[in-house]
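First the structure, in the form of structure tokens, and then the observations on it.
The other protein chains are all here in position, but one chain of the complex has been omitted.
Up next, chain A:
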Amino acid sequence: MESLKEDAIHHTAMKLAEELKNLSIYKSFYSDVQKLVSSPNVKKEDFKHTLQQAMKEKGLDTKLRNTVFHWVRSQNKQNKLDPLTSLSKASAQWEKRIHKSLNSMCSDLETSLAKVRSQSEQEDLSNKWNELSTYNLDLTKYRPVYAPKDFLEVLLTLSGYVPFTKEGEPKWEFAHLPLQVKNLDQLRKIYVEWTNGEPLLGVNPNMPSAVSGFSTIEAERIGLGERVTALGYAPVIQEYLKKGSPQCLRAKLWAQVLGADVGAQQTAYFNRLKKSVLEVDLMIDKLIFKDVQLTASNDDQYFVFEDLLYQVMLCFSRDSDVLQNLRGCIGNPLNVTIKGKQTSADSITVFPPSGIIPFHGFTMYATPFCYLYDDPVQLYFIFRAFYIRYWHKLHYISTHPQGIVSLCLLYERLLEANEPLLWIHFRNININPIRVVFKWIMRAFSGHLPPDQLLLLWDTILGYDCLEILPLLALAILSFRKENIFQVNNIQNVDAVLADLSTISVIPLLQLTLMKPQ
């Protein structure tokens, strides 16, 4: 028995060692270990033990552990085919529609999807790289490919199964999709610290601390957080984030838990992305400019960061690692010929290289990070890590339990089970309840909550490593404002009741929802 177990561990270790060799950090890591081996600390007589000790002292031990942690997290995505064929069909059709719309926009505007930038254009763009808001583009004819509203329409027709609804009655198809979602009690078991009423950051920072030596909960969290970030061990940081991070440590903690620290290698990579933006003009660049203008530039929380966001979003579109990481989750992007390039292997490009077509509001996935990082490279890698781990699930159709379909379904079930009167009210006034919260969920509340509240919410996403908090918050807000919703009877007025979330205290509201004895 013991030997069997040992064999299994040995086998896993061998497999891991093989996998590590394929990672980008391997080369530098290996050379660091080599250097260490040749140092006087490592003795030939007691090689294994002294090397382990030396690795611990140099921090290479933590680095190795974190690498394994990040590798394991990146593996457990669904690689099997979608079990619901109707979903995969719908997803393919939706993708086709997007591609068609891109192509027709191109022909309407008499431009091409991809073309080489002229020398003068390249210079102009390069000179204005740090103030792209002054880069002159006529965008009046460009429209976002789709908006959350359009995407919701697609989701609402997913099952193809129409129950007995009369003409003009809302369709409640979500509820008929054969997907498993959790109920509130099951959620309570996930967010167990919250359910138990443990003190959280974001409720009252001046609440007295239960730990001796700290006067307030905020001081306690800062003290603990400083130790956690110095230790640098990703799983511990993840655990820490469950109860919220103080703003002053957040930038570091988020980068650590996502393995998104920036070094020379990342800076060089970012510069390569920038170079490819400068060289090739993709039609999507205009859509990106348009999106930043429509969202961040007009938002009093984010307008200052406009120039950073142009850089980050443009580079993101060129990042083929995104496509690599999300293969199987985001469909099949177009291949297009770059106009003005001599026919060769590299005159064909994936459009766009990241595989991601932005929708109206896409930039909002990146804007809140501007309150944590003022360096574009750091901002970029955090945004990319968040996107690959979480955000793509919010705008691609899948059966993933964290995917948008399941989250919508979860919201509906939670509402029906926990706010039955509100549910009936929505039926009576003929409004599908998902309509009033869909944009919140799809944008992970970015642009809807003030940044300090949003960052607290995103702590939770990282801490519990799941997105179920989004539909739960949607439910909590509705339930909090239900008296006002009962007063109104059309969608415009419901939207008006829910339009301003600037006074919402996210953490207490969520904790109350989870603590309420049923």
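Everything that follows uses one rule, which is that a residue touches a chain if its C-beta (ideal position, glycine included) is under 8 Å from a C-beta of that chain, and two chains touch if they have at least 3 such contacts; residues count from 1.
Simple rule for what comes next: contacts and distances are computed from a predicted model.
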| item | value |
| --- | --- |
| Protein name as given in UniProt for the chain not displayed, "Trichohyalin", "Polyglutamylase complex subunit TTLL1", "Ubiquitin-like protein ATG12" or "Checkpoint protein HUS1" | "Polyglutamylase complex subunit TTLL1" |
| Omitted-chain contact residue, chosen from A:307, A:412 or A:459 | A:307 |
| Sole contact to the chain not displayed, among A:244, A:259, A:358 or A:451 | A:451 |
| Sole residue of A:133, A:320 or A:337 that reaches the chain not shown, by the stated touch rule | A:133 |
| Residue of A:137, A:192, A:248 or A:268 in touch with the missing chain, whole complex considered | A:248 |
| Contacting the left-out chain in the complete assembly, out of A:98, A:190 or A:207 | A:207 |
| Absent-chain interface as seen on chain A, which is shown | 130-131, 133-134, 197, 199, 203-204, 207, 222, 246-248, 250-251, 297-301, 303-308, 370-374, 450-452, 455, 480-481, 500, 502-505, 508-509, 511-512, 515 |
